[in-house]
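Have a look at this one before I ask anything.
Here is chain A:
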Amino acid sequence: MAKAIIDETKCKGCGLCVAACPRKILVLSPDKINSKGYRPAQVVDQSKCTGCASCAIMCPDVAITVER
Partner candidate 1 sequence: MAVVFQKPQALLDVPFTYCPGCTHGIIHRLVAETIDELGIEGHTVGVAPVGCSVMNYNFFACDMVQAPHGRAPAVATGLKRAIPENIVFTYQGDGDLAAIGTAETVHAAVRGENITVVFVNNAIYGMTGGQMAPTSLPNQVTQTTPYGRDTSYSGHPIRVCEMLATLEGTALAQRVSVDNVKNVQNAKKAIKKAFTYQIEKRGFSIVEVLSTCPTNWGLDAQESLQWLRDNMIPYYPLGVYKDVGGTTK
Partner candidate 2 sequence: MAKVLMKGNEALAEAAIMAGCRHFFGYPITPQTELAAYMAKKMPKIGGVYLQAESEIAAINMVLGASAAGKRAMTSSSSPGISLKSEGISYIAGSDLPAVIVNVQRGGPGLGGIQPSQADYWQATRATGHGDFHLMVYAPSTVQEMTDLVALAFDNADKYRMPVMILSDGMLGQMMEPVELKTANATDCPIEKPWAACGHRNSRPHNVINSLYLTPQALEELVKKRYEKYEVIKKEEQMADEYLTDDADIILVAYGASSRICRTAVNTARKEGIKAGLIRPITLWPYPAKYIEKHIAHAKAFLCVEMSMGQMVDDVRLCVNGRKPVAFYGRTGGIIPAPDEVLNEIRKLTGGVK
């Protein structure tokens, strides 16, 4: 059981985490826009998260915390 927690207020929707996730469980929100005006990344299937932190390692805004 692992968890990627995305601080949506910090996310700029660049999508680098989406591309970096080996389990392909991240997407840019199709319907949400954050206070900065970006579509924040979100986890679609937390149960598949392995806590590898690839998303966080590639996040240029240090918006992701990973628990495992």
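Please note the rule applied: contacts are C-beta pairs under 8 Å (C-beta built on N, C-alpha and C of every residue); 3 or more make two chains touch, one makes a residue touch a chain; residues count from 1.
Here is how the candidates were picked: all candidates are chains of the complex that A comes from, given by their letters.
Here the structure is a predicted model, which is why all the values come from computation and not from measurement.
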{"item": "In-complex contact of chain A, chosen from 1 or 2", "value": "1"}
{"item": "List of chain A residues in touch with candidate 1 within their complex", "value": "1-3, 9-10, 12-16, 19-20, 38, 51, 53-54, 56-62, 64-68"}
